[in-house]
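A single protein chain has been omitted; all remaining protein chains appear in their positions.
Then we have subunit A:
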Amino acid sequence: MNGPFDFTLALADDALIAAQRLAEWTTRAPEMEEDIALANIALDQLGAARLLLSYAGELEGAGRDEDALAYLRDDREFRNALLVELPNDDFAVTMAKLFFLAAYQLPLYTALAGCADERLAAIGAKARKESTYHLDHGALWVKRLGDGTEESHRRMQAAVDQVWPYTHELFAADPAAPVDPATVRPAFDEVVGPVLAEATLTQPDSAWAPAGGRAGVHTEHLAYLLAEMQVLHRAHPGAKW
């Protein structure tokens, strides 16, 4: 990555695509309380995405606002990590994604809150508080499902195995960025290890580390997500909503 624009856009896209996926659970969650909780987290991610996209647009200086960046870029221009674009699959996969994402976002936003860029620092300070809740929520479900029934244990382990390889991309080194993601890996490991252990789950030992999202090379899933998200906005060029 290169400079604060790319970095800000990557964070923004992580949050935006995570929000879009989480919002897909609305009316489908296993409990009504969970429907509300997932919508809350989606709203937090969407809120962070909007702040970050707006700032990215300012850094770029080409007159693109949050909607231009969200709705008028193609998949090759998105900079989110692959983790967030993966389909929701079952509730265990969604919770694995949420837990790992929050365990990355919390230390990242915390570090961001102390960085030299005042705008990013303010966004980090706000988002950090929300990430604390996301992490609690994700960790609680990982434990409940891991140490719940035989069926839920089987599903949660499968979910962790499926999602784990995608976590490595989150920590790709970027020494020039306001916060180098590589520096938050220890904080991630410190949180994730004990939760998986308490959940009676095995931390995968896979060398496979798919990546490419930060360079705009995504999975096949992202283009479908964007096609749905952008269809109405693009059907009415220039319209106000």
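In this section, a contact is a pair of C-beta atoms (placed from the backbone, for glycine too) under 8 Å apart; a residue touches a chain by one contact, two chains touch by 3 or more; residues count from 1.
To be clear about the criterion, contacts and distances are computed from a predicted model.
Chemist: UniProt protein name for the omitted subunit, picking from "NADH-quinone oxidoreductase subunit J", "Septum site-determining protein MinD", "Cytochrome c oxidase subunit 1" or "Ring-1,2-phenylacetyl-CoA epoxidase subunit PaaA"?
Modeler: Hidden chain identified via UniProt as "Ring-1,2-phenylacetyl-CoA epoxidase subunit PaaA".
Chemist: Touching the left-out chain: which of A:Ala18, A:Ala56, A:Ala70 or A:Leu222?
Modeler: For the chain that is not drawn, the touching residue is A:Ala70.
Chemist: Can you tell me which of A:Arg144, A:Arg185 or A:His221 touches the chain that was removed from the display?
Modeler: Spelled out, the listed residue whose C-beta touches the missing chain is A:Arg144.
Chemist: Touching residues of subunit A against the unshown chain: what are they?
Modeler: Within subunit A, the residues that touch the unshown chain are 16, 20, 23-24, 26-36, 39-40, 42-43, 46-47, 49-50, 53, 66-67, 70-71, 90-91, 143-145, 147-149, 151-152, 155, 228-229, 231-233, 236, 238-241.
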